[in-house]
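Note that one protein chain of the assembly has been removed; the remaining protein chains are unaltered in position.
And then chain A:
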C-alpha cells in the first residue's frame, strides 16, 4: 500500500458521502409525500386506530374531538408540510399507537435492533463462510450435499414456521433459550450472559421472520416489537406443531 493513496482516497470518500446525502434529500421528500398521499387515499381511519376498542362505544362527539386534537383534518399536502417543517426542526411528531414522541420510540428500540442485526449478521457470516468453504473443498462430497440443501431450506420454508420450529427446538426441547423476548418472561433484568445466550435465537430466527413480520403488522410503526420473535397469524398452520409434547 503506498502512502500517497490514502490522502487521495479521503476526499473521494467524502465526495461520495456528500453526493449520497444530497441525493437523499429529494428521495426523502418524495417518500414522505408518497406516505402522506397513500395514507390520505386509503380508507384507513387513524381515529379508529387510536381509539381502539373504546372507539366502538365512543360517542360521535368524542370521535370528532379526537380527530380535531390529533390534527387529522385538512388536506394531506398541508399536513405533510406541517410535519416536514417540524421534522426539520427535530420534532418528528408523536406516535398515536405508542402514545409517545416518535424520536423517543425510535431511540428506545435502536440499541436492540442493532444488537439483533449485528448478532444475526455475525452468525450468518461466520457460519455461512465456514460451511461454504468447508463444502467447497470437496464439491459433491458428503458435506456439500448436506450444506447446500440446508442453505436452500430456510429460503423455501415460510419464515414464521421456522420461527415456531426454533421456539420448539431451543426453548422446549433443549431449554437453552427463552421462548420469546430477550429473557424468560418472569425475569426483569437483562444480563450480559443471558442477553448473549438469548440473542442468538431471536437473531437467527428473527432475521428469518422479519419479512413476514413487516407484512403482518400493517400500518403500525416499524420496530415496535423489540427483539421478540413474533409468530404471525396463520394459527391453524401452527397447531400441528404445537400439539407436539
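The criterion applied here is as follows: a contact is a pair of C-beta atoms (placed from the backbone, for glycine too) under 8 Å apart; a residue touches a chain by one contact, two chains touch by 3 or more; residues count from 1.
One rule holds in what follows: contacts and distances are computed from a predicted model.
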Exercise. The chain dropped from view, which UniProt name applies: "Acetolactate synthase", "Sarcosine oxidase subunit alpha", "Thiosulfate oxidation carrier complex protein SoxZ" or "Peptide/nickel transport system substrate-binding protein"?
Worked result: "Peptide/nickel transport system substrate-binding protein"
For this session: Give the residue, chosen from A:136, A:150 or A:172, that touches the chain omitted from the document.
Result: A:172
Exercise. Where does chain A touch the missing chain, residue by residue?
Worked result: 43-45, 48, 50-63, 65-66, 69-70, 94-95, 97-101, 111-112, 114-115, 118-119, 122, 125-126, 129-130, 133, 164, 167-168, 171-172, 175, 178-181, 183-196, 199, 224-226, 228, 230-233, 235, 238-239, 241-243
